[in-house]
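Shown next, in structure tokens, is the structure this report addresses.
Apart from one protein chain that is not included, each protein chain of the complex appears where it belongs.
By written order: A, B and C. Residues from 1 in each chain.
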Amino acid sequence: MLPPQKIINDPVHGFINLPAGLPFALIEHPYVQRLRRIKQLAMSCMVYPGAMHTRFQHSMGAMYLTMQAIDTLRLKNIDISPEEEEATVIATLLHDIGHGPFSHALEHSIVADTSHEEISNCYFDYFNQEFQGKLTMAKAVFSGDYEKHFLHQLVSSQVDVDRLDYLKRDSFFTGVSEGIIGSERIIKMFHVIDQQLVVEEKGIYSLENFLVSRRLMYWQVYMHKTVVSAEMLLIKVLQRVNELIMNHITVFTTPALHFFFTHHIHIQDFHKDPQVLEQFSLLDDYDIFTCIKVWQQHPDKILSFLSRSLMNRKLYKVEMNNNVFSDEYVEQIRKKTIQKFDLQPDELDYFFINETVSNKIYDLEKDSILIVRKNGDIVDMADATDQMNLRELAEPVTKFVLAYPQ
Amino acid sequence: MLPPQKIINDPVHGFINLPAGLPFALIEHPYVQRLRRIKQLAMSCMVYPGAMHTRFQHSMGAMYLTMQAIDTLRLKNIDISPEEEEATVIATLLHDIGHGPFSHALEHSIVADTSHEEISNCYFDYFNQEFQGKLTMAKAVFSGDYEKHFLHQLVSSQVDVDRLDYLKRDSFFTGVSEGIIGSERIIKMFHVIDQQLVVEEKGIYSLENFLVSRRLMYWQVYMHKTVVSAEMLLIKVLQRVNELIMNHITVFTTPALHFFFTHHIHIQDFHKDPQVLEQFSLLDDYDIFTCIKVWQQHPDKILSFLSRSLMNRKLYKVEMNNNVFSDEYVEQIRKKTIQKFDLQPDELDYFFINETVSNKIYDLEKDSILIVRKNGDIVDMADATDQMNLRELAEPVTKFVLAYPQ
Amino acid sequence: MLPPQKIINDPVHGFINLPAGLPFALIEHPYVQRLRRIKQLAMSCMVYPGAMHTRFQHSMGAMYLTMQAIDTLRLKNIDISPEEEEATVIATLLHDIGHGPFSHALEHSIVADTSHEEISNCYFDYFNQEFQGKLTMAKAVFSGDYEKHFLHQLVSSQVDVDRLDYLKRDSFFTGVSEGIIGSERIIKMFHVIDQQLVVEEKGIYSLENFLVSRRLMYWQVYMHKTVVSAEMLLIKVLQRVNELIMNHITVFTTPALHFFFTHHIHIQDFHKDPQVLEQFSLLDDYDIFTCIKVWQQHPDKILSFLSRSLMNRKLYKVEMNNNVFSDEYVEQIRKKTIQKFDLQPDELDYFFINETVSNKIYDLEKDSILIVRKNGDIVDMADATDQMNLRELAEPVTKFVLAYPQ
Partner (left out) sequence: MLPPQKIINDPVHGFINLPAGLPFALIEHPYVQRLRRIKQLAMSCMVYPGAMHTRFQHSMGAMYLTMQAIDTLRLKNIDISPEEEEATVIATLLHDIGHGPFSHALEHSIVADTSHEEISNCYFDYFNQEFQGKLTMAKAVFSGDYEKHFLHQLVSSQVDVDRLDYLKRDSFFTGVSEGIIGSERIIKMFHVIDQQLVVEEKGIYSLENFLVSRRLMYWQVYMHKTVVSAEMLLIKVLQRVNELIMNHITVFTTPALHFFFTHHIHIQDFHKDPQVLEQFSLLDDYDIFTCIKVWQQHPDKILSFLSRSLMNRKLYKVEMNNNVFSDEYVEQIRKKTIQKFDLQPDELDYFFINETVSNKIYDLEKDSILIVRKNGDIVDMADATDQMNLRELAEPVTKFVLAYPQ
């Protein structure tokens, strides 16, 4: 067990010992502390007012579960050295470090063509340099290059501490109590065979429940139609600001946002220029909402309309369907919207959204969940359950979204 | 809202107002009070020590949910008169009144060829007589004869207050927290169309979660193999006592148990002779465990062996499989057991159990769960979900059980 | 950390690892298993239907907290050997082993002039003999004779794992949520100085809350007037049976109860005759309630009246006052009761109760709670708090009770 430095109170897991040494130094680092200012669920608080919890809390929670999992595996005689433990704890701690504020929306607007995973890699490199190479093993665990593959799977797989924490935590803070999952029970069922993370057979019902809860949370919280509406509106807001700035129209921005609106940052810039990571690390929810508040008064009608809609929660009406909308219906709404707001053709895009959202709750192809039978056989979870058709759960569900001002 | 008489504290739902008048008189009646002495989960406390909660608590909880559901429906302008409310509350209150202690085991041993539902009917008749016909409507609601069918469905259907309470309650007391369901949310989604209980479409994920949680609780708690082992042992104990008594061998029994061991009671006797219902109402968990404790010292080797096994939790080893056991394997265990205990052929039956248990989590045929779409269409839940193959969930799962002393 | 053998699910603390070896052997022993059949809160379920939890659950919970406390102390470099850990775990596990069913009532009726602590000692001696002297250290820890006094204080003091578990547990099962205490926080604040258990100063508000919660639970749950009424009635029932048996009137009893009604057992008999401990170990809640049910039909009018009152929850009316009742008022009630039930002078005692109950929430004299200041000073908690007058809390509160049939 890593010696603790400090204890924090987590309403989800209870007391969490923060491990001393390098993990603690990382927790204290401003780049990690900034996660305190990024909400885990972005716009979900528009529907679930309790969902104000942060990526920082989630990182602490996932770290706690990693420590629990390692304790469990050691009791089952799986060899994990103190160095490996620390590396896995650090990999967990930093697994979401690449997220910016309103990550989904910003990935579309601010930082082009990159993902939070790639940015996370930059952070690992930065920290590894700052701490004289001490994160080398942690990075290997994070990226899946470390020989004991199960350590990576703890951090990132279809039944990782990330999901085991966030489902429980999101359920707790939104008040969607039925989304609760048996994180502790699943962890107690973890085992390792041939360096692969497996789950003991008697955990199968907990796993089913875990997948179905994830599906519930996905459609009821993460992709709740009002949440989707707010996120799409945010994308539009940022898109409009981009356009105005490109046309040299003055728009109030915080310095960090200014940097990204005026530079066209690609992922390679993160690697080349430390300034980029530093600026990125200054971005958080506060920049976004501060600016939107100010933009409500902007002389550009479109920007001020979009900003007021978001700020005062006059969100676009959203229709979400399992079937594609008919061309006639789409056309009819489109026309109505143009008329109502007296729009130019190139403006319509800000007022009319026609997209799809999609999710699959189990992926048969990558890093599937393995079950170990009592006789030692290892099978894919999809083949182990006595009923739930997991192969079917691996089919993506797609929903069609139409959104426009009311 | 029925005026309250008293408040009780329920750790699951919080404060529960006990409605005044006839419902309160019934709650106070010794025949209902006896449910305080019958554990909801019978032998599950052998595995989950917290599962000591009683059928009385569950009845109060279900009654509370009925009152919540009626409040919700009235806000949606469904007409429910005070008399109908009271009748539904009473039907809920008494829905489990026909259960004896360790109901499953006793139905095999003590009262032949009857079910707790039939005995419940006798209680309704008894109370209706005692209270001058005031339970006529309640009985109609209970039995499904009342014109407003949805009132019956609240009390008894595939998404009734019975299940909405017991899943949540059993989850709470066993500590299987992942079994928790969104009872409140599902109830908020209740509606009535053409006198049928329906659920609004946006409750669909909660319903999926409800079914999967029920499956989890079924196999992880109700049919946990150690629980099954204990219940089968209890059946064997009672069977042996029956045999001894038929052979005129003296066996200690409490008076109420004595009555049932020495009379061969059929369901028609309940109707004919009020004495039967009275004796049945004296039976509870206390009779069973008191006797088993005494039987540990009985001169009959088989009875004392079985009783000590149960009392000291030296339960039979249980194997539970999705596939049928091979004849050779069964034969091998059978022989080993005969040898080890030096058994006569007619004694083997007490030491060797080969049975099946089975469950289906959704029934397509009787009183299926109806969903009302936003456009007013009503569809079977099995056809409303965008993914979970409910038609498949309607297939029964059968498991094969082999049990024998270790 | 003691290696675990098995895991149980506790709704209060979550998963509890049962330590292997001697502790597990003790848990499996019929004398400990019997605690599964003794409710922790005796008659409190008459008011709080959820309060069905057992002394077994509490013993597991207290054991868990002992293991937590030892982990915490070791992180603070307090030396505790594996043997000492095991001894303390066992001392906790067995700390309530001397309780019979409805302990308070039975101490007045069945086993004369003894306390559950003394009977616990007999159990320790019995187990120590059965397990070849391996409980010697556990007994020393239990009785306070072991040199590291803090180990005893963990098990038995004014802030021991006993109270830290039962307050939390009773609060959970009764639904009196405000009674919840910060067990985990208090344990995290434990330290040891000069072999004394102390609490770090910043735990002071948690301790205040702990004492006030205990006071709340005491008067609102343990000594709730309806609970007191039921317990007094039980004492009267047992007293009447005693009297009838002494007068050679036949009364149905279970064998274990029969033993105690027909022998006059004193504590020395426990030591002299192993049969006594064995019979005592067969007694549990089941004997008591089974008999009372039967006694409802006894030809003795007083016994049947008392038994029916208890069984059907037609409890005596109780008045509970902070001031002594006036002689006139007592006399008036007494007379009314005599008249109403047409009583003989020697019968009144069964129908009229005039007693006191009393409690103090903090004891200044024995094993007081010690606080360690940041500067290392150790002070009595009563002198450490900045406000709550603990010296005053050490004054006993006495309430006067009058009870009689309605």
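Operating definition for what follows: a contact is a pair of C-beta atoms (placed from the backbone, for glycine too) under 8 Å apart; a residue touches a chain by one contact, two chains touch by 3 or more.
All values derive from a computational prediction rather than experimental measurement.
Asker: Check the options A:I267, A:M311 or A:I338 and report the residue that touches the missing chain.
Answerer: Once the missing chain is taken into account, the touching residue is A:M311.
Asker: Among A:L2, A:M67 or A:V176, which residue is in touch with the absent chain?
Answerer: A:V176
Asker: Of the residues C:Q220, C:S304 or C:T337, which one touches the chain left out of the display?
Answerer: If we include the chain that is not displayed, C:Q220 is the one touching it.
Asker: Given the contact definition stated above, which residue among B:H104, B:K188, B:H258 or B:H271 touches the chain not shown here?
Answerer: Hidden-chain contact among the options goes to B:K188.
Asker: For chain A, which positions touch the chain that isn't shown here?
Answerer: 8-12, 14, 28, 30, 33, 36-37, 39, 45, 48-50, 52-54, 56-57, 60, 172-176, 252, 254-256, 282, 284-287, 289-290, 293-294, 297, 311-313
Asker: Residue by residue, what part of chain B touches the chain that was omitted?
Answerer: Residues 3-4, 7, 14-15, 75, 184-185, 188 of chain B touch the chain absent from view.
Asker: When the complex is taken as a whole, what residues of chain C touch the one chain not shown?
Answerer: Within chain C, the residues that touch the unshown chain are 176-182, 185, 205-206, 208-210, 212-213, 215-216, 219-220, 322, 386-389, 392-393, 395, 397, 399.
Heads up, the rule we're going with is that only the chains that are shown with their structure count from here on.
Asker: With chain centres defined as C-alpha means, what is the inter-centre distance between chain A and chain C in Å?
Answerer: 49
Asker: Would you give the residues of chain B that are in contact with at least 2 other chains, written as numbers and ranges?
Answerer: Where chain B meets two or more other chains at a single residue, that happens at 176-177.
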